[in-house]
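Rest of the complex left out; these chains stay put.
Labels run A and B following the written order; every chain starts at residue 1.
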Amino acid sequence: MLNKNVQTFIACDSEYEESKIVLFGAGFDGTTSFRPGTRFAPSAIRNDSFGIETYSPYQDKDMEDYSYFDSGDLELTFGSTKRVIADIAGRTDTILNDGKIPFMIGGEHLVTLGAVMAVSDKYDDLCIVHFDAHADLRDEYLGQQLSHACVLRRCHDIVGDGHIFQFGIRSGERDEFRFADEHTDMHLFNFDGLEKTVRMLKGRNVYFTLDLDVLDPSIFCGTGTPEAGGVTFDELRRAVTLVCSELNIVGCDVNELSPVYDQSGVSTAVACKIIREMLLAIS
Amino acid sequence: MLNKNVQTFIACDSEYEESKIVLFGAGFDGTTSFRPGTRFAPSAIRNDSFGIETYSPYQDKDMEDYSYFDSGDLELTFGSTKRVIADIAGRTDTILNDGKIPFMIGGEHLVTLGAVMAVSDKYDDLCIVHFDAHADLRDEYLGQQLSHACVLRRCHDIVGDGHIFQFGIRSGERDEFRFADEHTDMHLFNFDGLEKTVRMLKGRNVYFTLDLDVLDPSIFCGTGTPEAGGVTFDELRRAVTLVCSELNIVGCDVNELSPVYDQSGVSTAVACKIIREMLLAIS
């Protein structure tokens, strides 16, 4: 007898019970104002993950030695942002209640809000580490408060002052930078100060949200709003390894890959490799 | 002294007062479930319209002999479908109140709803002629009633039984075809019966909505949900000329071009040429 076709991120086909980390896809891009397409990221990432190795020479670790579970994609409703966020919070909640770490693959950055809502319900005093080219701190965008451009502002509504640590930021309205001066810990352009932040956050509950457009578009052009002047792959690789291995990650996401804008496939390959490094570092 | 850069559809730069037809763009694709990108259609159409001629050898008419006005694009809010539809209805209403014919360039097909709301407010007993590959008659789609897949169903809510005439339909759920059996006049696959319909609708107020994916994707691959088995360019050209020259068009739209999926630019060129033929036929 034959089996139905199962497709997971490479080496994420363990049994649910034995897996500490559970992946799911949230391919939503309904508030994207410039160039949509992140909805296709989860499936592209699964497909192309078989082009990378399970072994990392950087960490000298192999995914085959750990257990991961890929629970597939949420089926999300375009046209109703609130319901999308609720659905994401629901899946996150399920995974948390089973004592596991949710690892979400977006979608646009707004998906983070659903996950943060669920994680902050469960964990007190949640801190957020945020890598991004964009501040994402607007109070509203084109009249909407639930927008990818407002997502960290909405997270700030939840976790409050002093709980958000931003790195790599190089784009936004002037008001967002003014807001950051008072309410978040924002590091412009690169990862300067990350080691100090990591030392400070040690032992606390941390949600890690990675907007891949923090990378320079030379290595990651497959995104809706490319911003030149970003970090290199090796800088990002080192930074995510540091955050994921040193901190108590209680949930995380990787977002804003838009595969259609990179015909070469490099952006998707980069996303796969960063996810591998994160999975290995958390383990 | 120099002038600010004005960009219009080719030969649509007359004065507003003297123009009978007024174009505007509604680049919304917020409920698109499969492949987004129609938001870029209005600007792509304006850009590439300078690759076609103003003279049509088919109709032996020249756009230079008539007056058209291009009022630019609405700035639409992604994330709030209702507000988008209200904004479209507002612009349509303004144009109607000035005694002109609104000619909208989408965007996804849902934009039609805003225009039909405004037009049906002004004109009694409005009929809708609808060319499309898809029935668009679902009552809801992924839990939403305001979806591109439901747009003709929502129009039916407004204009009622016997007022919608559909041509070229070749895709949908079984229930949509059942609904059409009772509530609309649906012609499958091609334009068979169009001449009879045109004779029947003569003198009545007609809104004409053209989903360009009624075309076969061989000539129009730049669309979100390509459906093979469509009509040829010449079949569509003849059909739009018939509808626009013989009927009393009180409003119309052309939608569902998604330029990014056609790297060759042919789909945009096709849209431009069809719009030219419509503008000339209405004049």
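Going forward, contacts are C-beta pairs under 8 Å (C-beta built on N, C-alpha and C of every residue); 3 or more make two chains touch, one makes a residue touch a chain.
Just so it is clear, the model here is predicted, and its values are computed rather than measured.
Count of copies in the whole complex in this file: 6, from one repeated sequence with 2 chains shown in place.
Here is the rule we use: only the chains that are shown with their structure count from here on.
Each chain gets one centre point, the mean of its Cα atoms, and the points for chain A and chain B are 38 Å apart.
Across the complex, chain B is touched by residues 29-33, 36-37, 39, 75-81, 83, 142-144, 146-147, 260 of chain A.
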